[in-house]
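The other protein chains are all here in position, but one chain of the complex has been omitted.
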Amino acid sequence: MGEVSTAGSGVGARVRRKEDDRLLRGRGRFVGDIALVGMKELAFVRSPVAHATITGIEIPEEHRGTVFTWADLAAGGVKPIRAVSGLPGFKVSEQPALADGKVRFVGEPVAVCVAATRAEAEDIAASVFVDYAELPVNSDMLEAVTPGAPKVHDHWPDNVFLETNVGGTIAEIAATAPVKVSRTIRTARQCMVPLEGKGVVAHWDRHVEQLVLTTSTQMPHIVRAGLSECLDLDQGLIRVVAPDVGGGFGWKGLLQPEEIVAAWIAMRLDRPVRWTEDRREHLVAAANAREHHYEITAYADARGRLLGIEADAWVDAGAYSVYPFSACLEAAQVGSILPGPYDFAHYRCRTFSVCTNKPPIVPYRGVARTGVCFAMEQMIDAVADAVGREPWQVRLENLVPPEKMPFDNVTKKHFDSGDYPESVRRAVAAIELDGWRARQKAGEADGRLIGVGFATYCEQSAHGTAVYHGWGIPMVPGHEQAQARITPDGGLELRVGVQSHGQSMETTFAQVAHEVLGIPLEKIKLVHGDTGLTPYSTGTWGSRSMVMAGGAVATACRTLAERLRRIGAHLMQAGPEAVVLEEGSVKAGAAAVTIREIAHTWYRAPQLLPADVDRGGLEVTAGYKPGSDHGTFSYATHAVAVAVDPEIGQVEILDYVVVEDAGTMVNPMVVDGQIYGGVAQGVGTALYERMPYDAEGQPLASTFADYLIPGFTEVPHVRIIHMLTPSPYTEFGVKGIGEGGAIAPPAAICNAINDALKPLGVTVTNAPMTPEVILCAIAETRGAA
Amino acid sequence: MKAVDFDYAQPATLDAALELLAREDVMVRPVAGSQSLGPMLNLRLAQPELLVDITRIAELRTIRQEGDRLVIGACVTHARLEDGDYPDVTRGVLPSVAAVIAYRAVRNRGTIGGSLAHADPAADWVNVLTALGADVVIAGTGGRRSVPMTDFILGVFETALQPGEIVAEIHVPALSDRARWGYYKVCRKTGEFSHATGAVLIDPARGVQRCVAGATSGKPVVIDGPALFADGCTEAAMAAHLAGSPAADDPIALRTHTVALKRAIAQVMS
Partner (left out) sequence: MSTHAKTISLTINGTRVEASVPPRQHLGDFLRERELLTGTHLGCEHGVCGACTILIDGEPARSCITFAVACDGRSVTTVEGLDDDPVAAELREAFSAEHGLQCGFCTPGMLVAARDVVLRRPDADNPAIRTAMSGNLCRCTGYVGIVNAIRRVIDARNTNAG
């Protein structure tokens, strides 16, 4: 601690990104940009039905040898994906990379076709005839858990991956609480939609005798582990490389069937192969997230002080358990984080991870928090309505106050620091609530209805070992490592196992290193995203990279600094205690030797080194874990003003304020960017994005004409106000921030819409709040009146 | 997501194009800017064997005034109509409508004739040209014929074009200087397809009172303007006029179309 400055280019400085120039000149290198000599392209035959037995696959004579099915892969020793959870009662799914006799969702890969161009591979795919004997379909999670529902996995007793029960009985509170409000709340199935889809280039490197999988991933080391399991190939024989990656948001945080297939085909044909996920594949066959259903009740006293929360929650996890996060992470997280940033004593939550005939869900930015916040924050507003107070007042009534920090909540989450109520007070002031209330009272000339909504959350980020060990999934984060190496010319190379796909780590990790060593940013090079070049890491997910890998970079650089000081002191004939490392030089009074000179000594003039020099030299691998295994807790209050057009159901966002505490910011510009981007995705969740399925399990959106993501005119010019409470447990006091922006918008916008619709007596509780949803709610209320 | 293998021709004259389009031995489709057909080809929703690109035919790219009509070649782009390098007899209607079609990059390639031939009910020109009372000149190997917009659009992606025929010209009548125009689209996003379109032209000098409800589940619904105005032009009257039409498939749709029409009419009245 105590190393934070706001000037210069170290921690806290708003410096421009080292990544920008190549990307602005179109000289980045994404998977789809890579062409290898003799490379073939892959296209998949995908299931057009949601649930069926495959009774036959006919491959035209002329394409035998260029079309492969599970029979080929299985004969080659390929194993299905198994993403098991150690939680008691978890049912295991086996997902073959190509369907093994049965398909369980529309878009599931059935066969793969190899050709010189993608167009020709698609031609071949169109010529393959698959005979499907259709089976009854589970298209809705609530129906899938009813007795007699068709089974997605034949040998299971039901369609539930896992049921969890958190908390105890709250019958006493339920019987006596002065206020009781209940809601049915739902969030839609969404697609993650990074602008770049997934992509893979696979080849066998004959020189190093390794399978090289260049893939658009957030976690190369985890993909390697999964590939090794499925291909039955030693990890040492596999190298996974992530080049420039065009956004991830969770979608690139898993082992994909297509990666296994591409790897196997490359080895089988001894040819480089490429698969590029197109937008239709992305929307239809994959990348699904966020489908929650809540039955929730809040108990409170007459002031709106929460006495207890009781909920049942269902998550539609789709047909298979994804590697490494499993099918239960989302629902299990619901149980543990539903209480949000609030202090109350009584809690019971039962969750179900439901298996259906839809694509598996993947943790999407914020994971379960977006749904949880959507549910909990509606309940706060419902309580406020019941007790006749402003929603922000009821939030203040219940938020953990700063004097109780650090605080262990009802589910034993350890909130590290901050002033949650102050974030609400600042949001109320910044959105200028009084002005909106006056305008609401006066009414709008155009007949639209004004509403203001708030949502507060706290977010556990940079998860520790215990919680993942508890879930018992294939990946448990431990110590994060970084390598730091002074180059012979006095520059610095950093190697980290996390992967930057928009997070600006090439810049921000350099800032961390600069803070410790004083080496200028332009002489610091980050190497990341390559199992062959970097230390093991679970990768970039869960808002962890700056806390974990940033901490590791600082730790490694500190060790380097000590070694530099010792050599520098020797060169100046000073005692090690008499020197300091400042501005890239070791100084002893007026004398100084630069890091460049010390590097020259180590590499090219070793005869000048002290006899007791550390033989590790100017290269260090250091591990890091924060002082607490509970992760960091960043938090925010979002405030939004909307105008709802009750005639056509459209919502315009008039103002949007985020009051955010991410602890110490390494680069405030980058932090702001993460928040802006997160809010935009949250606006999509709130108002636009829904992957609809019909009763037969057919996806009803397959293009950007049907699946709407917010554009320039749909996203507000968000205003951000920072609170800066350093985490007591991390290097520099940083907290994870990557996901936060996406968590609160659906809740805040929903509360604002309901505030606007209050005069009509209308409440909406399901996201997205499309014109149709709003108009139907208005019509139903009119019909009931 | 790549198109099926197709052949391609880019004839320089209309006659040469019509000759190719008349071929019966292959599945042939005309293409202009490819802004609607392009996605359908990539998605393999359209699988032609031969594409006939008509954009190099000079006469289809002209705009000229003929008496009180503006004659717009089928391959004139939306961007050109937006930028307005022609005698605009519609007193601003054409440029203002063109400016809100999709996005500029699409408008630079997409054409007015292509849009009509595609006949998406949500398309701007489908509804606007109906409200303006335009005629479509269709060319085929058998010669030319002129069809009023109300008879040209037959339904969703359905037109009066026969196999081998293309849209050659659009004839737009001049508005009088007293004409008033209202246009309102209900879109969830900028540039996105309309879910309900209201287009209204009041031109007393020419005795025109035309109201169109577009982006329906069928062809544009042309409402008897004088009757509507005689009924007081209330919301209830509008809903009554739309009842039973493709704008009234369900209560929500009827409501949204009524509002779009109401707001277009309000622009005329203001």
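The chains carry the letters A and B, assigned in the order they are written, with residues numbered from 1 in each.
Just so it is clear, a residue touches a chain if its C-beta (ideal position, glycine included) is under 8 Å from a C-beta of that chain, and two chains touch if they have at least 3 such contacts.
Please read all numbers here as calculations on a predicted model, not as lab measurements.
Though it is not drawn, the left-out chain touches A, B in the full complex. From the set B:Asp53, B:Asp120 or B:Asp231, the residue in touch with the chain omitted from the display is B:Asp53, counting the whole complex.
Considering the full assembly, A:Val670 is the residue among A:Ala188, A:Val410 or A:Val670 that touches the omitted chain.
Against the chain not displayed here, chain A makes contact via residues 16-17, 19-30, 32-33, 35, 116-117, 119-120, 193-197, 244-247, 249, 278-279, 501-504, 669-670, 672-673, 675-681, 703-705, 709, 711-713, 715, 717-718, 741. Within chain B, the residues in touch with the undisplayed chain are 1-8, 10, 34-35, 38-39, 41-43, 51, 53, 55, 79, 102-106, 108-109, 189-191.
One rule holds for everything that comes next: only the chains that are shown with their structure count from here on.
Here the CA centre of chain A is 44 Å from the CA centre of chain B. Those residues of chain A lying in contact with chain B across their complex are 117-119, 122-123, 126, 278-281, 647-650, 688, 703, 705, 708, 710-714, 770-772, 775-776, 779. Those residues of chain B that touch chain A in the complex are listed here as 1-5, 39, 43-44, 186, 188-193, 195-196, 251-252, 255-256, 259-260.
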